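The complex appears here without one of its protein chains, the remainder shown in place.
Right, chain A next:
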Amino acid sequence: MAGRKLALKTIDWVSFVEIIPRNQKAIANSLKSWNETLHTRLANLSEKPPAIDWAYYKANVAKAGLVDDFEKKYNALKIPVPEDKYTALVDSEEKEDVKNCAAFVSESQVRIQEYEKQLEKMKNIIPFDQMTIDDLNEIFPETKLDKKKYPYWPHQPIENL
């Protein structure tokens, strides 16, 4: 029963709350509450149980050898450390998540590039009073009148005028 160091990482709960999407808030709350429960339980249990007073028992128990026997067996007893099957799962999940995040970030970068291109295009258009209708249709394609669908003037349903 050697004492082991419990290596806990400090958690920034504010960031933890930030990264959870809305539909998983319940899971996040349960994680948080579990964390707190375990912390309190840990605080209640001391690291080692108190030592047994063998001398007192040896003096008082009549049966010879019983106390010695117990003492020997107790000292030889090794409580197995519970094996950790789950950290591996969490690690593999984290690796996948890192991959997904990297993919998301690269896609996001691509999107940002496109947005910036559009932004540049919008910022650099000529002033409206120097435009022709053709220029306007290039910049805002929705203003283009559909001459095939509405062959007669005003080339749009009357309600839109």
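The working rule: a contact is a pair of C-beta atoms (placed from the backbone, for glycine too) under 8 Å apart; a residue touches a chain by one contact, two chains touch by 3 or more; residues count from 1.
The working rule: contacts and distances are computed from a predicted model.
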Chain not present in the shown complex, as UniProt names it (candidates "NADH-ubiquinone oxidoreductase chain 5", "ACOX2 oxidase", "General transcription and DNA repair factor IIH subunit TFB4" or "ATP synthase subunit b"): "ATP synthase subunit b"
On chain A, residues whose C-beta touches the chain left out of the figure: 1, 4, 6-9, 11-12, 15-16, 18-20, 31-32, 34-35, 38-39, 41-42, 45-50, 52, 57, 60-63, 66-67, 70, 74, 77, 79-82, 84, 86-87, 90-91, 93-94, 97-98, 101, 104-105, 108-109, 111-112, 115-116, 118-119, 122-123, 125-126, 128-132, 135-136, 140
